[in-house]
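Can you keep this structure in mind? I'll have questions shortly.
Left out: one protein chain. Kept in place: all the others.
Per-chain residue numbering starts at 1, and chain names A, B and C are given in the order in which the chains are listed.
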Amino acid sequence: MAGTHTELLGAVDIGAGWLAIGLLGLLRPRGMAWVARILFPLGSLLGIALATAGILALSHGVETLILPFGLPELPFHLRLDALAAVFLILLGATAAGVSIFAAGYFRPGEGTAPGLLGLQYHVFLASMLFVVLADDALAFMMAWESMALSSYFLVTSQHRLPEIRKAGYLYLLVAHLGAAAIVLSFGVLQGGSWQFTFEAMRAAQLSPVSASVVFFLSLFGFGAKAGIVPLHVWLPEAHPAAPSPVSALMSGVMLEIAVYGLLRMNLDLLHGQVWWWGLVTLGLGLLTALYGVLFAAVQTDMKRLLAYSSIENIGIIFVGLGLTLIFRAFHLPAFAALALAATLYHCLNHAFAKSLLFLGTGSVLHATGERNLGRLGGLIHRMPWVAWLALVGTLAIAGIPPFNGFVSEWLLLQSFLFTPSIPHEFINMLLPLGAAGLTLAAALAAYLMVKFYGIIFLGQPREAKLAQAHDCGWLERIGLLWLAAGCVLLGIFPAQVLALISHATLELLHATTAPPLWHGLLFAPVSPERAAYSPALFLFGIAALVCLAMFIVRIAYHGRIRRAHPWGCGGFALTPRMQDTSEGFGQPIRQIFEPFFSMRRELPSPFDAAPHYRVQIEDRLWRWLYVPVVSMVQRIARATGAIQRGRISSYLLYSFVTLLVLLIWVL
Amino acid sequence: MAMLLLLAIPLAGALFLGLTGNRRWAPEGNALISAATLVAAIWLTGSVDAKGTVFFLGGQFFVDSFSVFLVALTALIGFTTALFSRSYMRVEVQHARIGGGRMRLYLGLYQLFIFTMLLALTSNNLGILWVAMEGATLATVLLVSLYHTAAGIEAAWKYFILCGVGIALALFGTVLMYFAASKLLGSQGTNALLWTQLEQVRGQLDARVLSLAFVFLLVGYGTKVGLAPLHNWLPDAHAEGPAPVSAVLSGLLLNVALYAVVRCKVLVAGAAHSALAGNLMMGFGLLTMTLAAFLLWRQKDIKRLFAYSSVEHMGIATFAFGMGGPVANFAALLHMTVHSLTKSSLFFTAGEAAQKTGTQLMEKIRSLLTLSPSTGWALMLGTLAILGMPPFGVFTSEFLILITAVRDHPWSTPFLLLALAVAFSAIFFRVQAMVFGESPPSQLSPRSSLVPTFVHLGLVLMLGVYIPLHLAQWYNAAAQLLG
Amino acid sequence: MGTVTLTAVLAQGTATVMAVLAAPLLLGWLNQCRAWLQNRSGPGLLQPYRQIRKLFHKDAVIASNASPLFRLVPYVELASMALAAAIIPTLWTRLPFAIAADSIALVGLFAMSRLFLALAAMDIGTAFGSLGARREMLVGFLAEPALLMVFFTTSLIAHSTSLPTIADGFAHQPFVLYPSLAFACVAFLMVLLAENARIPVDNPTTHLELTMIHEATVLEYSARHLALIEWSAALKLFNYVCIGLALFLPWGLAERPTDPTGLLLAVPALLLKLAVTGSGLALIETLNAKMRIFRAPEFLATAFLLAMLGLLVRLLLGS
Partner (left out) sequence: MTNLPLELINTCAALLLLLSFAMLSQRRVLTQVDLYAAQGLVLGVSILITAWNTHQPHLYYSAGLTLLLKVLVLPFILHRLIRRLDAIWETETLLNMPSVLLIGLLLVMFAFVLAQPISELATTLTRGTLGIALAVVMLAFLMMITRRKAVTQVVGFLAMENGLLFAAASTTYGMPMVVELGVGLDVLVGMFILGIFLFHIREQFESLDLSHLESLKED
């Protein structure tokens, strides 16, 4: 039912607009004012327009469009349906905040010329947009790989540093591998129809084996991009390497776009319903969530910490997806819709909150030049805007009500509670484990975020130079405010947001959860007796009680407030060095989960004049999975050299033997 | 007429430049002659477009939808390479790597080489095709050893002997094919080797003889294509010659050799009523890709690296042609086109980089981006294009090939993936290190002449997002023709 | 869920205020019982109130580098605990405020208060503060899932995550023996001890840096801020006990506040249950010794395990 094309055309125009903005930057590649102060805010406005188009498109029907590019038989097909619209909102709204922040963020004299950076940045945005809109395999892959490529260039914009080069290389390699797997999955998915449009793929009938192949290929392909364990290794390298707005987009949006790919593939295009797909996804998601959060807890670099936290969140999203698949396979569409809603909701939440935090770290980085947690501290005094806005993101990621992170976790746990209705004992047994794992990850996330926020913004400055730190500029504040407002609104009006999301669940699963009760402030996706949560009331309650308490205290209390030095155990003054470091804060986690880490400790000796303690945490998967693969490739490469020893007689012999072998074969 | 001009211009140019190539204006003359060839090719293309297959000289020469775009491509790359070599060879003369006499040799042989390529592509006679292929070897062997270095001579010798032997085997295959055909078409006259004639009667040709013939032809022409394990001459020859020569070797000669194989395959597949020819090509293609991918990991020399990459891509194209069918053939033709454009541009850039840094060793080339942004970006973008990243055209062709493989021959996909992944990791690892990084102390920096490079990359980019209707029609017609 | 009438809201408000006011009494009772068990005469039931009053009369000393966050946190603590008190069914089950947060959100609420406390502890930048924050979060990240698992078990039985509905189900239905609830109960008790900084996980009276958890986080607070914190700690204990009572000993709960006979039964029942539970807690604290700090995770992991076992038993046996 193709309606008017207004929203889709608008979205395409916005994509083209982003590309145009990028190209305009090349007019004056070194013109900082031109690129940053004019073009980036324009891009931000386009982001808002895109989000609006997405919201409008949700209530309209499906729109399709064919662009005259690509192969003659396979021009680029575009389609805007509810699922795409949800991700358009995500992309547009996040990009709006990030772009306006970036307008104030870029400074002269850093890495790539600003014009070029602007081009890469906007190509990145546009390619993500077209990934979401693509309706045939070629257009999808084209946009998908452009996304990888442009983000690669963004990651390597500081290419003089060897570790950034390494990160970029790893990133593009994994991205490319994943893309190849996705291409293959499309190849299987078209089921011999030779039609590469998604329309044809929806109609294709696949055997369960082929369908499972598609599922695994797509899980590998999109999982590599999303950063699920064990394909996550590139993520903590690449995300921190990029400039902060780019990290924000990569972590906040690109990972979600990968999730979009998986949703599109497995819920829309692929019709097979094999229950253990969901179980595999769920298991991987749990593993990823726990793995990510554990590693995040022991990081000492703030951006790496956030990157690992992104891995955790992707894990949570995968858990939701797994639940959706399980429910769908057992023909429980209403519950599947609930789980899917949780998944989509978490995507939105993560996009806003993680972008906000990455931007916050960007401001900190700019103000202090420091990303090591061990050298920060006390910035709430110097940078109140960043600190208070980052607190919102921190609480959101930590899953604290009434912020948005909690809503999706709440929904996810609610959907876990429906698993006993699945007529399968094995799953019934495993799901409590899943729920437990999820809650554990969520609780650890709170630990992690306390560490993140407390060490950066609270306490005393650990270095003298932090006293010169300054708060971010007004453009950056707008960006941070926008995203923080998103976190709060998503947290307080879940019923309204879910009403939007339900278009997508209706479209994909032909079911929603009971809609009539979503109006107003009450949020009861099943029934108010079953479960209810009203964040607005919650927030109102807390705020009212805080005010009340303050009021009462003000009336009842007449003492004065005296400022003094903190208590130094009587005798000596406290120095910033006495504070807990990030290593120290992560120490309990390290101790409890020691078997999962591979640690190298440098302990100080008692006679050391300048005692030095260092712990290096490594991913065991490197040694177990990646190093063997690399050394295997190298061994084979060494072995292949043997056929080329430079002797012409041997070469002739090869020809001769080849000839003889073929002749014998033909004979 | 157009065809006559197409062949006559480079041949006359070869004679002319062979006599006057040491003059100061000779490189410009070279470019001018190539431009004239290009014009003739465009003219010819236009007439093919208007009238369909064009015959010439009583059917001895013809251009159909399969060869027309290769002719155009050859003329185009011939022209851009001539443009590139204008400045490149001047720098080589300035650096006293070659003298005036050898400049004459270079220019004369360059035109001769273009002539043999065009002859091979336009000939309807399989015998003439063979003669032209051998002629191409002869023309380039002296170009490979142009610098008269020990390594150059060694490479040229290997090139000569291996390709000579290979092409001799191809002659045996041609004889066998003639043998099979002469029974049907009569040995009188020369029709029995005309491809168009053979194609009409291919169903009646003796399957056994043709299978045998195909083995010889495949091993023979396959040596020139660079199929493993017959590829050993290729990296040596590509690495030791001047950059423009590497560019045309990789961009044109390999294509033409593959063209010859595919022409033969059509006949054999039609006669043998079996998938033998296709299977052989697929097997060789996969083996070539995989082996080349692993060999890429070992490379230290920038031109050798890209030479192995050519081997790998020829493997991919051979595999695709082996699969057959409209989509795979389409993809293979597109792949030939975009690979030629991309790889020749990469050799231009590699030559530039080597001139700027004074070495072909990759570990000594660092931070091209700061040394010369245009060279750095050209290398980076070209590499990404050749590695199959969109929006470049190589991506489109590889996409189609992968998707066809997964549908028709799922067993081959692990090999394809392995080869693509290993090749990607190897090439990108090296190139990133060369393009990025801290800049070394000042090195030689002659003026860049990368217009041809960016023209090529622009074309590849265009083919990635948009294929002109005419080109697509040729591809489709050719894909139908090839079965 | 009952219709939100003005009477219901007013009654609920009154009950919440009562709970807030009465909470220190439970702490006093507990301490008194402990003193008796240790053969001491004890400070008396009203000692917590005296303490709070004393603190309210002092001048506040705040570290010079404290941020506004530091001063805000005591109010947030008290407010969050008061909100929790409004959600937990203590006397009747038709709570109009319950729609604000179900049991999962309640866990979130506790997490929020803990997180803010930890942030406040880190704000001054003393060694003790961050040490306390770290330990507090360490306890939290294991206690929170365990608590959630307990709620999961009861929710599965009652087919609802809403605490009043659960309590209602248990209180007003024919008695059924749920083995899974036994596991959940033990787990909940362990979580309660850990979360409220009771022995054996923490010692509320110690200031020994090797062992203290909760005290380390509030070391920098003084006067009214400390009073608020202490008050909210007492309220937290009260809330936890009430949760336990609602889940595991729900008998005697009235259905709605307008039902005088129900209330007449519910008030004494609550007082009795609180008294018994308080003395029981005192007994546990007296019988056990404080464990080393790094045994705490084991203790909590056991709680987590028990809660999970309860859930599994519920799912496998359907009981």
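Basically, a contact is a pair of C-beta atoms (placed from the backbone, for glycine too) under 8 Å apart; a residue touches a chain by one contact, two chains touch by 3 or more.
The model shown is predicted, which means the values in this text are computed figures rather than measured ones.
Visitor: Shown chains touched by the missing chain?
Guide: A, B
Visitor: Pick out which of B:V175, B:L418 or B:V451 touches the chain that's been left out of the picture.
Guide: Only one of B:V175, B:L418 or B:V451 touches the chain omitted from view, namely B:V175.
Visitor: Considering the whole complex, which of B:G18, B:G59 or B:G164 touches the chain not shown?
Guide: Of these options, the touching residue for the absent chain is B:G164.
Visitor: Of B:G108, B:G135, B:G270 or B:G315, which one is in contact with the hidden chain?
Guide: B:G135
Visitor: Using the document's definition of touch, tell me which of B:A40, B:V54, B:L212 or B:A479 contacts the absent chain.
Guide: B:L212
Visitor: Mind pulling the chain B residues that touch the left-out chain?
Guide: Spelled out for chain B, the touching residues are 125, 127-128, 130-131, 134-135, 138, 141-142, 145, 148, 150-151, 153-158, 160-161, 164-165, 168-169, 171-172, 174-176, 178-179, 182-183, 187, 189-190, 192-193, 206, 208-209, 212, 235-236, 239-240, 295, 298.
Visitor: List the chain A residues touching the unshown chain?
Guide: For chain A, the residues touching the absent chain are 640-649, 652-653, 655-656, 659-660, 663-664, 667.
Basically, only the chains that are shown with their structure count from here on.
Visitor: If every chain is a node and each touching pair gets an edge, what shape is that graph: line, ring, star, complete or other?
Guide: If you draw each chain as a dot and join those that touch, you get an open line.
Visitor: Distance-wise, how many Å sit between the C-alpha centres of chain B and chain C, to the nearest whole number?
Guide: About 78 Å, centre to centre.
Visitor: Can you tell me which residues of chain A touch two or more of the remaining chains?
Guide: Touching at least two other chains: none.
Visitor: Do you know which chain C residues sit against two or more other chains?
Guide: Residues: none.
Visitor: Once bound in the complex, which stretches of chain B touch chain A?
Guide: 157-158, 161-162, 165-166, 169, 211-212, 214-216, 218-219, 223, 229-230, 232-233, 235, 276, 280, 291, 294-298, 327, 369, 384, 387-391, 395-396, 399-400, 402-407, 410, 413, 417, 420-422, 424-426, 428-429, 432-433, 436-438, 464-467, 469, 472, 476
Visitor: Which of the residues in chain C come into contact with chain A in the complex?
Guide: Interface residues on chain C, with respect to chain A: 1, 56-67, 69, 72, 75-76, 78-80, 82-83, 86, 97-102, 104-105, 108-109, 111-112, 114-115, 118-119, 122-127, 129-131, 133-135, 137-138, 140-142, 144-145, 148-149, 152, 155-156, 159-162, 165, 219-220, 223-224, 228, 294, 297, 304, 308, 311-312, 315-316.
Visitor: Where on chain A is chain C touching in the complex?
Guide: It is residues 377-378, 380-381, 391, 395, 398-401, 406, 410, 413-414, 416-417, 420, 428-429, 431-433, 435-436, 439-440, 442-444, 446-447, 449-451, 453-455, 458-460, 522, 524, 528-534, 537-538, 541-546, 548-550, 553, 556-557, 559-568, 574, 576, 578-580, 584-585, 587-589, 591-592 of chain A that touch chain C.
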